[in-house]
Structure formats: structure tokens, C-alpha cells
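Here's the structure, in C-alpha cells; my notes come after.
Removed: one protein chain of the complex. Kept in place: all other protein chains.
By written order: A, B and C. Residues from 1 in each chain.
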Amino acid sequence: MEHRPSLKRKAAGFSLLFLGALGTVLPILQGFLFLALGTEPTLNQPPGWAKLFAAFNVTVVAIFAVEYAARVWVAGVDPQYRGLGGRLKYATRFYPIADLLAFLPELILMLVGGGGALLVLRVLRLARLVKIARFIPAFDALGAALRRSRSQLLTSLAVALTLVYVSAVLLYFVEGLGGHHQEEFASIPRAIWWAVATLTTVGYGDVYPITPLGRFCAAIIAIAGIGVVALPAGVFASAFSDELKERREKESGNDEIQ
Amino acid sequence: MEHRPSLKRKAAGFSLLFLGALGTVLPILQGFLFLALGTEPTLNQPPGWAKLFAAFNVTVVAIFAVEYAARVWVAGVDPQYRGLGGRLKYATRFYPIADLLAFLPELILMLVGGGGALLVLRVLRLARLVKIARFIPAFDALGAALRRSRSQLLTSLAVALTLVYVSAVLLYFVEGLGGHHQEEFASIPRAIWWAVATLTTVGYGDVYPITPLGRFCAAIIAIAGIGVVALPAGVFASAFSDELKERREKESGNDEIQ
Amino acid sequence: MEHRPSLKRKAAGFSLLFLGALGTVLPILQGFLFLALGTEPTLNQPPGWAKLFAAFNVTVVAIFAVEYAARVWVAGVDPQYRGLGGRLKYATRFYPIADLLAFLPELILMLVGGGGALLVLRVLRLARLVKIARFIPAFDALGAALRRSRSQLLTSLAVALTLVYVSAVLLYFVEGLGGHHQEEFASIPRAIWWAVATLTTVGYGDVYPITPLGRFCAAIIAIAGIGVVALPAGVFASAFSDELKERREKESGNDEIQ
Partner (left out) sequence: MEHRPSLKRKAAGFSLLFLGALGTVLPILQGFLFLALGTEPTLNQPPGWAKLFAAFNVTVVAIFAVEYAARVWVAGVDPQYRGLGGRLKYATRFYPIADLLAFLPELILMLVGGGGALLVLRVLRLARLVKIARFIPAFDALGAALRRSRSQLLTSLAVALTLVYVSAVLLYFVEGLGGHHQEEFASIPRAIWWAVATLTTVGYGDVYPITPLGRFCAAIIAIAGIGVVALPAGVFASAFSDELKERREKESGNDEIQ
């Protein structure tokens, strides 16, 4: 019997979430899609496409601007943010700033019509990701996972970076100074680029040792090192997974108590 | 003593499974092998090979057609699917549709003898995978694993895709707009292709940053990001493994109870 | 007090192991090293090197031949293998066959002096790995791990191979038949080569999609699939690790009981 209200509340929450997704997430995702496609020169854009794109853009920016104004206005109801000063205080918090960045740069671009360097402003649209993050309940688990595994993360990162540096110095001597004086190993920073590509197992193939000694060293480094460089990422992934699991258990525990 | 019947039943089940494998799985696997080899132009096909291939194909299609007809006919025994309407109702469920797709397209091809675009129909042979799936008991654990880890999967997928997008935008500015105006980074979609190849550590080597700043950003992204993009796959793999383990324990528990 | 004998026995075992390593493992490892280096044409072999190599080879083969003869002879002490027939029976078991393969092919090469095709026989030297395996206690944990995870291994392998096949068929249509008719995707077997290289994240870079649609499909396949194809290897690795841990615990348990 106790479960009913919880389920009801959940269903109501789900409906709200669904409407929120329709009203917020979808336009934002479309905005990112259009931002990406708009930079592709070889795309055969049908006539009228640019107009549609612009109209869509104006609508979204308008909605976000109105929403922002409403939010700041409503914040004044809270005694903490009363008056003009209180609203300014509210506006300098993290979420309101993200909300502002989500439309202001594009609004300026629309009004000023700037080209060239100003287009960089369009990328601030990425601030809209923060808006989406609110609809994904586990998104703030990222930060908790970072805090949770901080000391392990730092240690494993230090070990990984040390390995990258030492490997790079080794190959710099073997392939850059010795061997066939490969251009791509001719300095430690270049060798670091090789070490990162190898130890993360990306292996683009733009840089690789060619002398037998270099290949011998690279083989040992690869077999011994791939696990070590994957450590920080693995530590974070495991902390994130634990955090999500704990929250789920806590939540289902709360439901049972009610 | 209680174990005997269970063991006997298991042995009987194994024999049936074995016959099923001989009668169903092997022809299907051969079908996939022939489908693959048939598309390879440089293969020196011995004379008579094509005829053998065609004969094999006709046999398999005939068996599947007869099996399908028998299945639909027998389904009528169940009161739920009595009569013509009931059988039609049965035929629109998931498994019967897969059974139909497993032979009908090829039957049409044989009768009509179509070339060109119709050959695409041959790929519907992939529906036969569903037939095989019935013989692998743990295959439906895939679906259960998906449902089980749904919310974790969605969150980690969202995080992974966000990282891919943000990395792509960053490198688009550094390497595509700035730097040497690399063609391969000249738009965000192209940079996304690079970001996916890098963060999944595939690293084909068709696209990679060449400016020092681009390589610096790419190195940081690679070290920090490979674990994050591997998260969804890892979450699913772990849920699948847990699901299999649970089923095995449940099964051995059932055996002990009997 | 009870611990002493165990420790003593361990120390004695360690000494024997050490002598065994000096007498068996080192020559075998050297044999593999020489086998590898002997195939490298650009190696500047110092004069006399070939003679040293041959002498080393003759010594090792002689030792192994004598050891084999002694082993088969001594086996007759066991009532199970008495007489000539018993020794033949012994000689057809797994380890004696491996012991025979460890020196016979090379002995034949030395006596017959064959070149060309007969050199392939030299590779049977790999049978010596079985000799080494006896000195690594956990080596037979490999087989136990395989048995232990058999059903999980089969299921995950089936899922992985299905994903490889379906991905290959998809890209064959998009890049091989459609798109720019890339040679490297012109048949399903070639596309399978691409799918394996991508889904294992090896990514040599000899084959990759170039059309936007192909890259879109490949990106989705890569993000969703890398965890699935890594499943069988992960399942085996985890079973092997569990097996080793269990043995260690059992062993330390035995020590405590004594």
C-alpha cells in the first residue's frame, strides 16, 4: 500500500520529465546537430534550409531568453534574493550563468550580425549542456565520483604521466638521437605524442619506432604500460559506477521506507 | 538420488540440442559462410561450386518453408490461435516473423530471379540469427542485461557522447579553423569522426592532429577520456556478466532442490 | 611450529625449481630466441656465430633426447607401463609426445640436413613450451579457467561474432556496394576484416569508411560494440584470475592446516 504514492509521484515526475525533454532537451539536441551540420561545407543544403535553420535558432534563443528573465524575476520571491541586489546575487551563481551563456552570445550575434572571430561565440552554446544535465538525474554523480576517487585518481594519474614521460625520453634517445634520426622522435615533446598514442593504444600510425632497438623498447613499454595508463580512466569509471549503484540502492531503500 | 532425474533430463535435453544444432544451426552457419564467400569476386570458384551452392540454398529454403508452414498450422491447436484469424494473429508475433524472413526473401529471389537491387533481400537472411539464438540459452540474457542496466547505460552514454562532441568542437577550432586548416578537421562532423576513432582507441590514422596545440589537446583528451567512452560498453558487459552468473546460480539452485 | 616443515619443503622445492629453471627453462628460452634471431636476414652475424648456434642446438637436442630415453625407460618401473608394450603405451600420452616433439624434428634435420620445406619442422620446437609449462605452477590454471567459464565464454563469443558479422554486412552495403565502391569493402569477407580490426580497437588504418554515412554507421558500431567484442576475452581473463586466486587461498589454507 505504501508503494502507491511513491509510484504515483514517480509517474507524475516522469510526465514532467517527458514534457521537459520535449520542451528543452530536444531543441538543444537539434541545436547541437545544426551547429555541427552548419560547419560542413560539402553538405548540399536545400534552398530554404538556411532560413529554417535561422528561424529555429531565433525561436530557441527567444525561449531561453524569456525563460532566463522569468527565472531571475521569480528568484526574487525567495527572501534570500529579494530586490535588485538579490537578483544580481542570484544571477552570479553557477546555473543562472550557464542559462545566460546558453542564449546571450547568439543573441549578440543576431543583433550585431558579426562574422569572423565572433562566430567563436556560437560555441558557448555548449553551455546548454548544463540545461540538459538537469534532466539526467545521474549527471551530478560525475562530480561526486570525482570527489570520491580524488586521491586514487591523482596517484594513478601521476603514475601514468610519469610512465608517459619516461617512455618518451627513452624513445627520444633510441629513435630520435640514435637510430635513423627520425624526425618524429627528434624532441621529447614529439616523443611524448608517440608515447600517449601508444600507451592509450590509439596508435594512429603517424609515429612509430623503426629501428630494432626502438621496436624492442616500444614492445616492452606497450605490454607493461597499457594497464598503467588506463588506470586513471578505470579508477574514475569504477568510482562513477559505484556512485550510480549506491544512489539506486538508496533510492529503492527510500521507496520501501515510505 | 534426487539428482538423477535432473541429470537424465539434462542429457535428453542435450541430445535434442545436439540434433537441433545439426539440423538448424549448422545449415544456417553454412548459409552465412556462403553468403559471405559469394560476394568475394577474387575467389577462384571451382566449376560446379555455384551449382552446389544453389542446391544447398534451395534445400535450406525448402526446409525452412516447410517448417514455417508446419509451425503456423500447429499453432492452431492452441485455442488462442484457432482458425485462420488466429493463425494470422500468431504469424504477426516476433518469432514467426523472423521465421518468415528467414526464407521468404530468398524464395522470392529464386522464383523471380531478380538481380540488382533485389539482391539486397538476401541480407534479410540475417533473420536466421533469431533461429540460432533459440539454441543458445543465454542469448535472451542480452535483453535482460539491457533492461537491468538501462538507467546506468543511458547516463554513461550521455556522458560519452558529450565528451565526443566537446572534444570534436575543441579540435575543430584548434586544427580545422586554426593551425594548418586541416581538411579532415574542417567541420564539426569530421572532427566527430576523429573524436570517435580516438576515444574508442581505434585510431585508424586517417585523421590526427598535426599542430603542437592540437596534439597537446588530443593527448589530454585521450588520457582523460578513454575510460569515459568505454563506460557504456563496460556497464553493459558487466550487467550481461551478472545476468549470466545469476541464471547459472538459479539453475544450480533448482537442481539441488529437486 | 607446524609451519617449519612446510617452509623447509617450500625452500627445497624452490631449490629444485631453480635448478630445473637453470637446466631446462633457460636453454629452451635461448632456443626460442635463437630460432627467432636465426630468421632475421639483416642481422649482422659475427663469424663463428653460426657454429656457436649449431653447437648450442646439438647440445640441447642431445640433452632432451637422453632425458626422453631415460624417462621412457624409468616409466617401466611403474607396473602400469611394464614391458615394451607398456612403454609404448606411456609414449603415446600427452607429455611424452610433447617431449618427443621437443627434439625429434631437429634431430631429423641434423641427420638428414634438409633445407626448404623441412625447415618447417623446426617450428615443432614450440612443443618445448609444454616443458616450460611444468615449471609454472599456475599454467594449468588456464585449462581450468576455460572449463570454468565455458558456457559464458561460448555465449559471449557467439554474441561477439554476430556483432562482427552484422557490422560487416552493414558496411559492405554502405561502403562497398554504395558510396565510392571502396575496394576494401567490396565483399563481406573483406568487410569482416574491417569489422574485426575496428571492434577489437586495433585499427590498423588499412581499411576505414570514407563516406559520411559509412562513418556514421562505423561510429555507432564502435561506441556500442567495443565492449561486446571484448566480452569473451574479459570473461576468460576474469575466470583465469578467479582460478589463480582460489588456488592461492587453497594453498595458504593447506599450509595453515599442517
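Throughout what follows, a contact is a pair of C-beta atoms (placed from the backbone, for glycine too) under 8 Å apart; a residue touches a chain by one contact, two chains touch by 3 or more.
Please read these numbers as outputs of a predicted model, since none were measured by experiment.
Taking every chain of the complex into account, the absent chain touches A, B, C.
From the options C:50, C:66 or C:126, the residue with contact to the unseen chain in the full assembly is C:126. Considering the whole complex, the residue from C:93, C:147, C:181 or C:248 that touches the absent chain is C:248.
Mapped onto chain C, contacts with the missing chain fall at residues 32, 35-37, 39-41, 120, 123, 126, 129, 132, 136-139, 141-142, 157, 160-161, 164, 189, 192-193, 196-197, 200-206, 229-230, 232-234, 236-237, 240-241, 244-245, 248. Hidden from this view is one chain, which touches chain A at 151-152, 154-156, 158-159, 162, 165-166, 168-169, 172-173, 186-190, 192, 198, 201-205, 208, 212, 215, 218-219, 222-228, 230-231, 234-235, 238.
Chain B meets the missing chain through residues 201, 203-205.
Everything that follows uses one rule, which is that only the chains that are shown with their structure count from here on.
Residue numbering at the chain A/chain B interface overlaps only partly, since under half of the positions present are found in both copies.
Over half of the residue-numbered contact pairs at B-C are shared with one candidate from A-C or A-B, namely A-B. If you average the CA atoms of chain A and of chain B, the two centres end up 30 Å from each other. Shared contact sites, meaning residues of chain B that touch two or more other chains, fall at 189, 192, 201-205, 230, 234.
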